[in-house]
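For this view, one protein chain was removed and the others were kept in their places.
Should a chain be cited, it is by its letter among A, B, C, D and E, assigned in written order, with residues numbered from 1 in that chain.
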Amino acid sequence: MNDKNATANSPKIPPKIKAWPMYRAVVGVGVACGLAIVSVFELTGPVIQQNKIELRQKAIFEVLPGAMTSAAFRLTGDDRFEPTSSDSEGSDLVFAGFDDDSRLVGLAIETQGMGYQDVVRILYGYSFETETILGISVLESRETPGLGDRIETDEDFLGNFGILDVSLSPSGNEVAHPIEFVKPGKKTDPWQIDGISGATITSRATANMLRASTVWWIPRVRAQREDFEEPNGEE
Amino acid sequence: MVPNNKHALPSGTDEFLKGFWKQNPVFVQVLGMCPVLAVSNTAENALAMGLATSFVLLMSNIVVSSIRGFVPKQVRIVTFILVIATFVTIVDYLIQAISLELHKALGAFISLIVVNCLILGRAEAFASKNGVLRSILDGLGMGVGFTIALLCLGAVREIFGYGSLFGLELFGQHYQKWVVMVLPAGGFFTLAGWLLLFNWYETARARRKTLKEAVA
Amino acid sequence: MRQWAKTLEIRSSPHIASGKSVDDIMLNVVLALLPVTGFAIYAFGLAALITLTAAVVSCLVTEHVLCRLTGRNSSVGDWSVVVTGLLYGLTLPPGLAIWMVVVGGIMAVGLGKFLFGGLGYNPFNPALVGRAMLQAAFPVAMTTWPAMPVDKFTQVPSSTLAWPFTEPVYDSISGATPLAGWKFDRVMTEPADLLMGYVSGSTGETCALLILLGGVYLAMRKMMSWRIPTAILLTVAICSGLLQLNDPTKYAGPLFMLFSGGLMLGAVFMATDMVASPMTHLGSVLYGILIGLLVVVIRVWGGMPEGVMYAILLSNAVSPHIDNWIQPRVYGTKKRGQTP
Amino acid sequence: MSSILVLTAVVTIGGLTLTLASLLVVANHWLHVEEDPRIDAVEDMLPHTNCGSCGFPGCRPFAEALVSGAVLPGKCTVSPPEEHTRIAAYLGVDVGAEEKRIARLACAGGSNVSRNHARYVGLESCAAAALVAGGGKGCFWGCLGLDDCEVACTFDAITMNRHHLPVVDEDLCTACGDCVTACPKDLFSLQAQSHRLWVACRSQEEGDEILEDCQVACTACARCAMDAPGEIEMRGNLPVIDYTKNRFLSAEATQRCPTGAIVWLDAKKGALKGRAARKIIRQGSMKEAPT
Amino acid sequence: MNLFGTKTFAHGIHPPESKDDTSGLPIRQFPFAPSLVVPLSQHIGKPAIAVVREGQEVTRGQCIAKPDGFISVAMHAPASGTVRRIGLTPSITGKMVPGIFIEPFPASTQEILEGTACDASTADTQEIVAAVQQSGVVGLGGAGFPTHAKLQIPEGKFVDILVINGAECEPFLTTDHRVMLEHAEDVMAGIPYLMKATGASKTIIAVEANKPDAAETLRAAIPQDLEIEVEVLPVKYPQGAEKLLISALLGREIPSGGLPLDVHTLCVNVGTTAEIGQLLPHGKGIQERVITIGGPAVKNKGNYRIQIGTPLRFVLETVGVEEDITRVFLGGPMMGQAVSSMDIPITKGTTGVIAFSARETGFLDGHKQYPCIRCGYCLEACPIFLNPSQLGLLAEQDQHERMVDDFHLMDCFECGCCTFVCPSHIPLVQQFRIAKAAVRRMKAPV
Partner (left out) sequence: MNDDSLWSIFINACLINNFVLAYFLGICPFLGVSGKLGTATRMGGAVTFVMLVSSMCAYGIQVLLVQIDAPYLKLISFIAVIASTVQLVEMFIKKVSPVLFRALGIFLPLITTNCAILGLALFQTNKGYGFMQSIAYALGAGLGFTLALVLMAGLREKLELAKTPDIVKGTAITLMLAGLLSICFMGFAGLSN
């Protein structure tokens, strides 16, 4: 820098750096901020937790019609399921839904896959009685509003569920007819999903992730059905 | 250090009102564009985002203007950002407590209020040089201006994109929704459209003014 | 003293000109498009005629009104907006609601051309801007295709006549375009049908032969760069050929790729829009290769069956860079190009 | 539980901020770079938005440019006008008290008194026309009247009168010199406002032949030079006024000019021509009200 | 025979040739005008200094102005007569330049005065250069650069090939064509002077394929002892521009901003060569030149030998023109300059006088100008490989520096190809001229 000119032009000399004020400011403000955050977290934490559980339960009840309470189960290393707290998270969880009489309505299972724009996460309900998928609920999606999001709203599409067949083959260790995707109006068999015209990609992705997920989960959960029978959910 | 112009302070009302039009953060200063574009696909989201931002803006203005005396220049940005981040975290938790659905709709943009240029800009440009009272007025004015602008965008995008306003269906169920309006591109176009209107109005006004002067 | 009282005219040299003119070129493009247009009307009947008319008229009126509003001379007379309107109409599905056609036409000319300064300054191909806006705004309507061929010439799909701002209702089950058929159901269309245009698809994209005919006419009259379509088609053919060699069940072959979807119309008439494409020969070739690659990438790996429109628009955005980068080597200088 | 939370928070944030502050302190100590302190001062007056709307990649580069004099504070769209004036005042350099100068035109050959040999067709600009056989005007030196100067003047000080001759509004003219560079015929020059005697012609032709092309041209008759000896002298067939003797100059020198090529510019009454100038010329082609 | 030569340059255009009207007409002598004006500046460089007084009587061929420095040439009286006046006269650029007005004696025989001869076989370089300067010869190809200055090869440079430019690529013009046909021996007489002065070992005469008869005649006239070749090139504009001619013939590319000398060549017009061959052996000065008078508005079209200084008005009155004549220019239609005043004289650099009437000019101006549609025609036409489209866009925004720095504006030699082909009818060349003028003004020392 042409320091001579610069200093000659203006008499101001850069102030000497003092460490203490800097520490005081940064650390002081930082600690104050930390305290503020903690107190707000303390205050709102339980409410948020409650909200989260409610949200998940809403979804579970949505995909398991008739369920009034739910419980979370974790898949253990030896392919058994053990109860766990209802606010835990992970991809090895299933949720059991129970009706008024504490009878098992079915299981809610989470799955995800690539949709039109980004990953779609859905929760689906499985019924031991009818061996069908009862319903789905979208947990997260960035699909186009009005198109991709019709997997949540399209009546015809939702009509696929409740009767969607995922029964096991006689041997009991694989799904007899993995779920298939067909063009709108082309459905002939109970294991087929009728697509949404205009949102083919998203509906196909939904069918695909359901297939992948059911093929993996259904044989396992059916083998351990009794794990879910005792109603020891938190609520 | 810097020659100060204490002589020409604008009145409090002006301080408050300037954010509405003359220095509207969105239309004139073109600041804080990210949340403006991202969270304005419905009027409701826009309103929520506007309020959240205004809250943070107001609070950080207050705190910054009260601690401005003891923060050295070298650590100013860090300190201010700490303050802002705190308020954003607080807002984040508050919204989660109020409604998780809303939180989902606003997405990461709540957290991103931290880096909204508008807030740091006001903190640096105004609050760090002015008293608490003025900073409150400024923060409120800017916040309202920001919210108004967000609402302008949100309303247009929701009306076209969903055929509704604040969730109220406007045109019946046969209405053809304009998907593009709720897509990212729609955000750009709507803002561009508003700016066009704004420019057009300003030029028309300027022309009228010169015409009047010419006559006089 | 002064015998010539009459004043002479003076002007800058050169004092003669080649006689080519913008309106002339544009008129020739319209001529080259006539066979395609004719086939579209023959194939899709009144529906296509209505769509094309609405497209051209909406573009013309938009241009005229905007010019008038901003106090410029109306530039309708140079035929360029007719080209835009016609090409825009040819890329639309035949049964598209009239009101949507009009909305897209306004977008094409207003947003795609006028706001950037009118003829010669549009960074993107206006016709495709119109189509892209429609595709983004009304994806369902833009991907619903009437089955081919329509039985009666006078039959107009009810979707065409939908009231403004209402959702169109489709009367018959729609057909799938060859590309969609391949992508979603692995159904291959007969090559002969592809060539002759007996498939479902956008109004003007189905008959590849007539499109090529128009292209050859324009190229021979030097009104269009033959390098761009050649580069595009070659790139697509080579890439798809290689992919097919790799796995014939997964990837369609060159013949199918070339003659399905909007590739022909896009390569011959839309990628060649000189305003939005590079100017040098080498630049044109690079631009063509880029379009070809993008088409293959989007068609093969993308979420949508067709990608010509996006490929062209994206390459339009790249073309200023190609132009910057590839400047002709000036006589008497060593280096090619220069960094502005 | 809550005390643990508080402790974690305080320890984490405290530790974090402590580290960061130390880093910054150290960095400030070791990495400090000597700079023109005015940059800091100016930066302080800028809004710190770093929005980039000034065309610079941030407030500091803009401040540097301001200090270096490359730009004006108004470029910043964020800060209000008061801030602009403040910065300008802080950086302000003394303007100095010079006599006001204005641009003056050395041609009076409007379309009413001059004729064209040829009709120019092509780009509507003086610079363009001048390159085509001089523009076709009968007098080679004369004003082409195609507005280049009017367009060049950013202060709207020039208007074309109805005879297509530029008229300078002395109040608006800032002597920026843009018109001087713009005119391809070099007809403008910057003159002190007190210079009232003015030769409004550039023609170097001698004799009455030029009158066929322009009735107000200087015929190099040298009467003005005779009437103001020592103050006006003939050079290259044109009178040249010695403005160092401005005090002695008066309208007297214009009186015998047969064409009115030399004029007295009165502050109020505009360009005054001598008695001998023919009547049509006296009505004036120079200070017309613009239409 | 190589009728359709293949050697040519890249890009360029094919305007209609329009030469048939005059190419078959032999050169005819033009009558003397009642008053002649010899401008002192007919060449590039400093104007000559008059050495006669008003009222003085002069003989045809007498030196009436002497060169002022090296880049300047002498002027000779085009007719025996009286010097009437030394004053300003209009020129083709519109500028008023000093000139000598001569009134020829009506009944004079107009014998040409001879001076000291210069023999190519004995004279050395300096003598030839001095003789050329004294003869007043400048480039007759149009540019008017003093030829002797070209012949003076600077220290450290050399010339191996001399190119005689007989391309005559401009439409309408046929002067060089006729000179080659009728004065082949003068051309051959001039070449030794040039070769001697420059030290070139070989000469190539370049002729376009539309003048096969000229090429034949020249070939037949080649003397035994000189290495001279006649090369026929395909017809293309602007083949005659020396840069491109040298590229076409020799594949040598003159560096940007450089001269033919940088690639060891020199290019001289055939007319110039013939004039040297005619004047130097007799020590005469140049007082007349061959000009094509043509164009649709001219009645008696032809190739004429005209006294330098003949006013244009006299020329056109003599050949007769159509009633509705609207446009006259000197030179060909591609680069020729429009004439604003009928009082300008024919000068050494005038190659032709072309006149158009309202019918043809109407065709030109009926075109509406459109914005550039980036068709790239101009890029394909520009022989210098510039980007006229970009230059034009920049010119509209007055970004002159960028035009120069990034887009090589200064390499444009205003051939007009880009404007000729532009379908948007953008006056590109004119914009470039303005930009160049502006840049020169800016760069000029104040």
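Here is the rule we go by: a residue touches a chain if its C-beta (ideal position, glycine included) is under 8 Å from a C-beta of that chain, and two chains touch if they have at least 3 such contacts.
Bear in mind the structure is a predicted one, so any value in this text is a computation, not a measurement.
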- Task: Please provide the labels of all shown chains that the missing chain touches.
- Result: A, B, C, D, E
- Considering the complete complex, of C:G89, C:G105 or C:G118, the missing chain is touched by C:G118
- Task: Out of D:L23, D:L172, D:M226 or D:V240, point to the residue that touches the absent chain in the complete complex.
- Result: D:L23
- Item | Among B:V115, B:V132 or B:L165, the residue in touch with the chain that has been omitted | B:V115
- Message: Give me the chain B residues in contact with the hidden chain, please.
- Response: 30-35, 37-38, 77-78, 81-82, 84-86, 88-89, 92-93, 108, 111-112, 114-117, 120-121, 180, 183-189, 191-192, 195-196, 199-200, 203
- Would you write out the residues of chain E that touch the absent chain, in ascending order? 371, 393-394, 396-397
- Note on the structure: Where chain D meets the left-out chain, the residues are 5, 8-9, 12-13, 16-17, 20, 23-24, 27-28, 30-33, 49-53, 55-61
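We take it that only the chains that are shown with their structure count from here on.
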- Task: Could you name all chains that are in contact with chain D and with chain E at the same time?
- Result: C
- Message: Report the chain ID whose CA centroid sits closest to the centroid of the full protein CA set.
- Response: C
- Query: Among the chains, which one keeps its Cα centre farthest from the Cα centre of chain D?
  - Reply: A
- So the chain most remote from chain B by C-alpha centre is E
- Item | Chain pair with the most C-beta contacts | C-E
- Measure off the straight-line distance from the CA centroid of chain B to the CA centroid of chain D, and report it in whole Å. 41
- Note on the structure: chain A and chain C have mean C-alpha positions lying a whole-number Å distance apart equal to 43
- Which residues belonging to chain E are in contact with no fewer than two other chains? 337-340, 427, 430, 433
- Message: Give the residues of chain D touching no fewer than two other chains, as numbers and ranges.
- Response: 17, 20-21, 24, 28, 41, 117-118, 121-123, 128, 131-133, 136
- Task: Any two chains that touch count here, so list every such pair.
- Result: A-B, A-C, A-D, B-C, B-D, C-D, C-E, D-E
- Touching residues on chain B, where the partner in the complex is chain A: 1, 41, 67, 70-72, 74-75, 78-79, 82-83, 85-86, 89-90, 93-94, 96-97, 99-101, 104, 161-162, 177, 179, 182-183
- Residue ranges of chain D in contact with chain C within the complex: 116-123, 128, 131-133, 136
- Task: In the complex, go through chain D and note every residue touching chain B.
- Result: 17, 20-21, 24, 28, 41, 44-51, 53, 77-80, 82, 86, 89-90
